[in-house]
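Just one protein chain is left out here, and the rest sit where they should.
And then chain A:
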Amino acid sequence: MKTTLATLALAVIPTFALAQTVEVETATGRMAVPAAPKIIVALDLAAIDDLSALGLKVAGVPDITPPAYLAEAFANTKIVGTLFEPDFEALAVMAPDLIVAGGRSQTQVAPLSQIAPTIDMTISGDEFFTQAEARVVAYGEIFGLEGKATTLLADLDAAVAKSKLAAEGKGDVLILLTNGGKVSAYGDDSRFGWLHTALGLPEAYPDLTAETHGEAVSFEFVADVNPDWIFVVDRGAAIGQDGEAAAVTLDNPLVAGTNAGKAGQIVYLDSARLYLSGGGIQSMMGTIAEVTSAFAPDAS
(Lines give C-alpha, C1' and ligand atoms only; values in the text may rest on other atoms or scores of the structure.)
Protein backbone atom coordinates (compact mmCIF):
# COMPACT_ATOMS: atom_id res chain seq x y z
CA MET A 1 0.00 0.00 0.00
CA LYS A 2 2.67 2.41 1.12
CA THR A 3 4.77 1.80 -1.95
CA THR A 4 1.74 2.23 -4.17
CA LEU A 5 1.00 5.56 -2.59
CA ALA A 6 4.59 6.64 -2.86
CA THR A 7 4.71 5.63 -6.51
CA LEU A 8 1.47 7.44 -7.10
CA ALA A 9 2.80 10.53 -5.35
CA LEU A 10 6.01 10.40 -7.33
CA ALA A 11 4.06 10.01 -10.51
CA VAL A 12 1.63 12.78 -9.71
CA ILE A 13 3.78 15.47 -8.09
CA PRO A 14 6.07 16.25 -11.02
CA THR A 15 3.17 16.55 -13.46
CA PHE A 16 1.29 18.61 -10.93
CA ALA A 17 4.28 20.90 -10.47
CA LEU A 18 4.78 21.16 -14.20
CA ALA A 19 1.22 22.23 -14.71
CA GLN A 20 1.51 24.84 -11.99
CA THR A 21 4.80 26.64 -12.43
CA VAL A 22 7.55 27.06 -14.92
CA GLU A 23 11.01 28.45 -14.29
CA VAL A 24 12.03 31.31 -16.55
CA GLU A 25 14.75 33.95 -16.87
CA THR A 26 13.78 37.40 -15.54
CA ALA A 27 15.70 40.60 -14.89
CA THR A 28 16.34 39.37 -11.35
CA GLY A 29 17.47 35.86 -12.30
CA ARG A 30 15.61 32.61 -12.78
CA MET A 31 12.19 32.53 -11.19
CA ALA A 32 9.30 30.11 -10.83
CA VAL A 33 6.23 31.56 -12.51
CA PRO A 34 2.69 30.16 -12.71
CA ALA A 35 2.38 28.45 -16.08
CA ALA A 36 -0.15 29.63 -18.65
CA PRO A 37 -1.70 32.41 -16.52
CA LYS A 38 -5.12 33.54 -17.72
CA ILE A 39 -5.47 37.10 -16.45
CA ILE A 40 -2.28 39.01 -17.23
CA VAL A 41 -1.43 42.57 -16.23
CA ALA A 42 1.56 44.21 -17.93
CA LEU A 43 2.86 47.54 -16.65
CA ASP A 44 5.72 47.91 -19.10
CA LEU A 45 5.20 48.77 -22.76
CA ALA A 46 7.99 46.48 -23.96
CA ALA A 47 6.24 43.60 -22.19
CA ILE A 48 2.87 44.46 -23.74
CA ASP A 49 4.68 44.59 -27.10
CA ASP A 50 6.20 41.11 -26.63
CA LEU A 51 3.00 39.56 -25.33
CA SER A 52 0.91 40.90 -28.18
CA ALA A 53 3.54 39.66 -30.65
CA LEU A 54 2.96 36.20 -29.17
CA GLY A 55 -0.75 36.65 -29.78
CA LEU A 56 -1.60 37.12 -26.11
CA LYS A 57 -4.05 39.68 -24.80
CA VAL A 58 -3.31 41.49 -21.56
CA ALA A 59 -6.17 42.45 -19.29
CA GLY A 60 -4.61 45.36 -17.45
CA VAL A 61 -2.35 48.13 -18.78
CA PRO A 62 -0.85 51.39 -17.49
CA ASP A 63 -2.51 54.72 -18.25
CA ILE A 64 -0.55 55.97 -21.25
CA THR A 65 -1.11 56.73 -24.89
CA PRO A 66 0.69 53.79 -26.51
CA PRO A 67 2.69 53.94 -29.74
CA ALA A 68 0.24 53.51 -32.64
CA TYR A 69 1.15 49.88 -33.33
CA LEU A 70 0.13 48.89 -29.80
CA ALA A 71 -3.31 50.51 -30.00
CA GLU A 72 -4.96 47.14 -30.57
CA ALA A 73 -3.20 45.59 -27.58
CA PHE A 74 -4.57 48.44 -25.45
CA ALA A 75 -8.14 48.12 -26.71
CA ASN A 76 -10.67 46.80 -24.19
CA THR A 77 -8.22 46.69 -21.33
CA LYS A 78 -8.47 47.94 -17.78
CA ILE A 79 -6.27 50.83 -16.64
CA VAL A 80 -4.29 49.80 -13.57
CA GLY A 81 -2.30 52.90 -12.63
CA THR A 82 0.50 54.72 -14.41
CA LEU A 83 3.81 53.56 -15.85
CA PHE A 84 5.47 54.43 -12.56
CA GLU A 85 2.73 53.85 -10.01
CA PRO A 86 0.43 50.86 -10.19
CA ASP A 87 -3.10 51.25 -8.84
CA PHE A 88 -2.88 48.60 -6.15
CA GLU A 89 -6.58 48.62 -5.33
CA ALA A 90 -7.63 48.10 -8.92
CA LEU A 91 -5.07 45.31 -9.17
CA ALA A 92 -6.30 43.62 -6.01
CA VAL A 93 -9.85 43.66 -7.38
CA MET A 94 -8.71 42.22 -10.70
CA ALA A 95 -6.73 39.46 -8.99
CA PRO A 96 -4.48 38.76 -11.99
CA ASP A 97 -2.69 35.43 -12.40
CA LEU A 98 0.50 37.21 -13.39
CA ILE A 99 1.82 40.77 -13.26
CA VAL A 100 4.63 41.70 -15.61
CA ALA A 101 6.49 44.76 -14.34
CA GLY A 102 9.73 46.34 -15.45
CA GLY A 103 11.39 49.47 -16.69
CA ARG A 104 9.63 52.41 -15.12
CA SER A 105 7.67 50.15 -12.76
CA GLN A 106 10.74 48.17 -11.67
CA THR A 107 10.73 49.68 -8.18
CA GLN A 108 7.17 48.43 -7.62
CA VAL A 109 7.95 44.74 -8.09
CA ALA A 110 8.15 43.93 -4.36
CA PRO A 111 4.81 45.52 -3.38
CA LEU A 112 3.16 44.08 -6.49
CA SER A 113 4.29 40.59 -5.50
CA GLN A 114 1.97 40.78 -2.50
CA ILE A 115 -1.02 41.01 -4.83
CA ALA A 116 -0.11 38.44 -7.45
CA PRO A 117 2.94 36.62 -8.80
CA THR A 118 5.04 39.42 -10.32
CA ILE A 119 8.02 39.19 -12.61
CA ASP A 120 10.53 41.96 -13.28
CA MET A 121 11.13 41.97 -17.03
CA THR A 122 13.22 45.15 -17.20
CA ILE A 123 15.48 45.44 -20.22
CA SER A 124 18.47 47.72 -19.70
CA GLY A 125 22.17 48.39 -19.96
CA ASP A 126 24.77 47.09 -22.36
CA GLU A 127 23.13 43.64 -22.57
CA PHE A 128 19.98 45.29 -23.89
CA PHE A 129 19.57 43.22 -27.03
CA THR A 130 20.36 39.86 -25.40
CA GLN A 131 17.96 40.68 -22.58
CA ALA A 132 15.26 41.66 -25.05
CA GLU A 133 15.63 38.30 -26.75
CA ALA A 134 15.64 36.48 -23.41
CA ARG A 135 12.32 38.12 -22.50
CA VAL A 136 10.64 36.72 -25.60
CA VAL A 137 12.00 33.26 -24.79
CA ALA A 138 10.70 33.57 -21.22
CA TYR A 139 7.20 34.63 -22.32
CA GLY A 140 7.17 31.70 -24.75
CA GLU A 141 7.98 29.34 -21.89
CA ILE A 142 5.42 30.81 -19.51
CA PHE A 143 2.57 30.50 -22.01
CA GLY A 144 3.75 27.31 -23.72
CA LEU A 145 4.31 29.22 -26.95
CA GLU A 146 7.96 28.24 -27.41
CA GLY A 147 7.45 27.60 -31.13
CA LYS A 148 6.00 31.04 -31.75
CA ALA A 149 8.78 32.65 -29.72
CA THR A 150 11.42 30.85 -31.77
CA THR A 151 9.81 32.07 -34.99
CA LEU A 152 9.73 35.67 -33.73
CA LEU A 153 13.40 35.53 -32.74
CA ALA A 154 14.36 33.98 -36.07
CA ASP A 155 12.61 36.87 -37.82
CA LEU A 156 14.53 39.28 -35.60
CA ASP A 157 17.83 37.60 -36.46
CA ALA A 158 17.02 37.83 -40.15
CA ALA A 159 16.15 41.53 -39.84
CA VAL A 160 19.38 42.20 -37.93
CA ALA A 161 21.43 40.39 -40.57
CA LYS A 162 19.77 42.39 -43.34
CA SER A 163 20.34 45.65 -41.46
CA LYS A 164 24.01 44.83 -40.83
CA LEU A 165 24.51 44.17 -44.51
CA ALA A 166 22.85 47.45 -45.45
CA ALA A 167 24.91 49.46 -42.95
CA GLU A 168 28.25 47.96 -43.81
CA GLY A 169 30.79 50.53 -44.93
CA LYS A 170 28.28 53.40 -44.78
CA GLY A 171 30.16 55.30 -42.08
CA ASP A 172 29.78 56.01 -38.37
CA VAL A 173 26.71 56.97 -36.40
CA LEU A 174 25.92 59.36 -33.56
CA ILE A 175 22.66 58.80 -31.68
CA LEU A 176 21.14 62.04 -30.39
CA LEU A 177 18.07 62.61 -28.28
CA THR A 178 16.48 66.02 -28.58
CA ASN A 179 14.50 67.49 -25.71
CA GLY A 180 13.19 70.98 -26.31
CA GLY A 181 16.11 72.94 -27.75
CA LYS A 182 18.78 70.76 -26.20
CA VAL A 183 20.51 67.55 -27.21
CA SER A 184 22.07 64.57 -25.47
CA ALA A 185 24.30 61.94 -27.02
CA TYR A 186 23.94 58.21 -26.38
CA GLY A 187 26.74 55.65 -26.37
CA ASP A 188 26.82 51.93 -26.99
CA ASP A 189 25.94 50.99 -23.42
CA SER A 190 22.94 53.30 -23.20
CA ARG A 191 19.30 52.42 -23.71
CA PHE A 192 19.69 53.02 -27.45
CA GLY A 193 23.13 51.40 -27.55
CA TRP A 194 21.87 48.18 -29.10
CA LEU A 195 21.70 50.05 -32.40
CA HIS A 196 25.50 50.16 -32.20
CA THR A 197 26.17 46.74 -30.70
CA ALA A 198 23.50 44.54 -32.26
CA LEU A 199 23.35 46.21 -35.66
CA GLY A 200 27.09 46.76 -35.86
CA LEU A 201 26.87 50.52 -36.46
CA PRO A 202 30.27 52.10 -35.70
CA GLU A 203 30.20 54.80 -33.02
CA ALA A 204 31.11 58.27 -34.25
CA TYR A 205 32.43 59.11 -30.79
CA PRO A 206 33.55 55.85 -29.15
CA ASP A 207 34.46 57.51 -25.83
CA LEU A 208 30.80 58.13 -25.19
CA THR A 209 29.90 55.93 -22.26
CA ALA A 210 26.47 57.30 -21.73
CA GLU A 211 24.22 56.34 -18.91
CA THR A 212 20.49 55.79 -19.39
CA HIS A 213 19.72 59.45 -19.86
CA GLY A 214 22.64 60.20 -22.17
CA GLU A 215 25.27 62.91 -21.93
CA ALA A 216 24.23 66.53 -22.36
CA VAL A 217 26.24 67.91 -25.26
CA SER A 218 26.45 71.13 -27.21
CA PHE A 219 25.89 71.52 -30.93
CA GLU A 220 29.59 72.26 -31.15
CA PHE A 221 30.18 68.74 -29.90
CA VAL A 222 28.09 67.37 -32.76
CA ALA A 223 29.99 69.55 -35.21
CA ASP A 224 33.33 68.44 -33.82
CA VAL A 225 32.49 64.71 -33.79
CA ASN A 226 31.33 65.15 -37.37
CA PRO A 227 29.37 61.90 -37.70
CA ASP A 228 28.50 60.41 -41.09
CA TRP A 229 25.03 59.63 -39.85
CA ILE A 230 22.93 61.14 -37.10
CA PHE A 231 20.09 59.05 -35.68
CA VAL A 232 17.64 61.29 -33.87
CA VAL A 233 15.22 60.32 -31.17
CA ASP A 234 12.82 63.19 -30.51
CA ARG A 235 11.94 63.11 -26.84
CA GLY A 236 9.16 65.61 -27.52
CA ALA A 237 7.56 63.46 -30.20
CA ALA A 238 7.80 60.39 -27.97
CA ILE A 239 5.39 62.03 -25.61
CA GLY A 240 3.06 63.39 -28.25
CA GLN A 241 4.36 66.90 -28.62
CA ASP A 242 4.92 68.44 -31.97
CA GLY A 243 5.63 71.99 -30.80
CA GLU A 244 9.40 71.86 -30.96
CA ALA A 245 10.23 69.17 -33.43
CA ALA A 246 13.69 67.68 -33.47
CA ALA A 247 14.21 68.91 -37.02
CA VAL A 248 13.88 72.50 -35.79
CA THR A 249 16.33 71.86 -32.96
CA LEU A 250 18.89 70.41 -35.34
CA ASP A 251 18.36 73.01 -38.04
CA ASN A 252 21.48 75.06 -37.39
CA PRO A 253 24.77 75.66 -39.19
CA LEU A 254 26.77 73.53 -36.76
CA VAL A 255 24.74 70.38 -37.46
CA ALA A 256 24.30 71.22 -41.13
CA GLY A 257 28.08 71.35 -41.51
CA THR A 258 28.64 67.74 -40.44
CA ASN A 259 29.03 64.93 -42.96
CA ALA A 260 25.58 63.73 -41.93
CA GLY A 261 24.10 67.18 -42.44
CA LYS A 262 25.75 67.72 -45.80
CA ALA A 263 24.75 64.32 -47.16
CA GLY A 264 21.22 64.52 -45.78
CA GLN A 265 21.96 61.56 -43.53
CA ILE A 266 20.05 62.72 -40.48
CA VAL A 267 17.54 59.98 -39.69
CA TYR A 268 14.55 60.66 -37.47
CA LEU A 269 13.59 57.42 -35.78
CA ASP A 270 10.06 56.73 -34.61
CA SER A 271 10.70 57.84 -31.08
CA ALA A 272 7.53 56.51 -29.44
CA ARG A 273 8.58 53.06 -30.54
CA LEU A 274 12.17 53.50 -29.45
CA TYR A 275 11.60 55.50 -26.31
CA LEU A 276 8.38 54.19 -24.80
CA SER A 277 8.32 50.53 -25.82
CA GLY A 278 12.05 50.09 -26.45
CA GLY A 279 13.11 46.45 -26.12
CA GLY A 280 9.78 45.01 -27.22
CA ILE A 281 10.19 42.72 -30.20
CA GLN A 282 7.77 44.57 -32.45
CA SER A 283 9.39 47.84 -31.43
CA MET A 284 12.84 46.53 -32.34
CA MET A 285 11.67 45.03 -35.62
CA GLY A 286 10.18 48.41 -36.53
CA THR A 287 13.30 50.35 -35.56
CA ILE A 288 15.56 47.91 -37.41
CA ALA A 289 13.40 48.30 -40.51
CA GLU A 290 13.78 52.08 -40.23
CA VAL A 291 17.55 51.76 -39.91
CA THR A 292 17.77 49.36 -42.84
CA SER A 293 15.73 51.57 -45.11
CA ALA A 294 17.83 54.58 -44.11
CA PHE A 295 21.02 52.83 -45.21
CA ALA A 296 19.55 51.04 -48.22
CA PRO A 297 16.39 52.84 -49.36
CA ASP A 298 15.94 50.45 -52.30
CA ALA A 299 16.41 47.18 -50.43
CA SER A 300 13.27 47.46 -48.35
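Everything below uses one rule, namely that a residue touches a chain if its C-beta (ideal position, glycine included) is under 8 Å from a C-beta of that chain, and two chains touch if they have at least 3 such contacts; residues count from 1.
Going forward, contacts and distances are computed from a predicted model.
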Assuming one chain is omitted from the figure, identify its UniProt name from "Rad50/SbcC-type AAA domain-containing protein", "Iron ABC transporter permease", "Aspartate carbamoyltransferase" or "Indolepyruvate oxidoreductase subunit IorA".
"Iron ABC transporter permease"
Selected from A:V217, A:V233 or A:V291 as touching the chain missing from the view
A:V217
With respect to the chain omitted from the figure, which of A:S105, A:N179, A:Q265 or A:S283 is a touching residue?
A:N179
Identified contact with the non-displayed chain, of A:I39, A:A90 or A:L254
A:L254
Go through chain A and note every residue touching the omitted chain.
64, 82-84, 179-183, 213, 215-221, 223-224, 226, 235-236, 239, 241-243, 249, 252-254, 257
